[in-house]
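Step one of this worksheet: look at the structure below.
Note that one protein chain of the assembly has been removed; the remaining protein chains are unaltered in position.
On to chain A.
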Amino acid sequence: MEVQKEAQRIMTLSVWKMYNSRLQRGGLRLHRSLQLSLVMRSAREVYLSAKLEEDEEGRLGPQPCLGEEGAGQPPLQPAAAASPGPPAPEERAAPADRGNAPGAVDPEPMETQDSSGDAPPAAPAPGAGRRPARGVSLPPPAKASRKRRSSSLDKPGAAEAGLVPTKKARLEAEEEEGERQPQGQDGPFPSLAKVLQTRFSGMLRGGPPKGPEPTPGCRPGDGVLSILVRAVVAF
């Protein structure tokens, strides 16, 4: 559990640094980007293995989560982000790439970073991390992430990663949406959760009903990783 949280924290920190490095004078540093993505990857591996262990122990039912198969790639808008946390910059960065997000959005992440303190909580982070990958509709990375997913279809966590469709989806989503709203407001990234809700209302797979546990995601790192890789490529 601790390990999971730590891994999560390091992942979000890396994303934050990745975003920050774009703003640096002299442009994106290839070596730095690579190092950040390496840390991300090892944090993701630790997170995933810790998650799988835990789930095997806990024997939870298959939990639908934010599924990648959730259809087309809705365009991201720097919508109702009152106080986005560190993962949100990555989200912003994605639309920024496509010229949607004006510079005005950029200062926000900086402010929130200070206010949210050193340890960004786990809950919306994986979801947020994953979103940009879907949002930015570039075919090659989507293909890449699809490829990576298929390799883990046989793993026990596949169902809850949303790889295997579950018939319970709709009903649960409605229920959980109701649940989620109060939860979302408690969380440190309330607006983020709100955006997630509004965007994927029909497809939202709830996070675990249990409070502190982060949204199940075998894929959060993937989404962010492909962003990172894309960042490396773009440079």
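Methods note: a contact is a pair of C-beta atoms (placed from the backbone, for glycine too) under 8 Å apart; a residue touches a chain by one contact, two chains touch by 3 or more; residues count from 1.
In this text, contacts and distances are computed from a predicted model.
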{"item": "Undepicted complex member, UniProt protein name, chosen from \"Serine/threonine-protein phosphatase 2A 55 kDa regulatory subunit B\", \"AP-3 complex subunit beta\", \"Cytochrome c oxidase subunit 5A, mitochondrial\" or \"NEDD8-activating enzyme E1 catalytic subunit\"", "value": "\"Serine/threonine-protein phosphatase 2A 55 kDa regulatory subunit B\""}
{"item": "Hidden partner chain, residues of chain A it touches", "value": "7, 10, 13, 17, 25-27, 29-32, 34-35, 38-39, 42-43, 46, 114, 118, 144, 229, 232-233"}
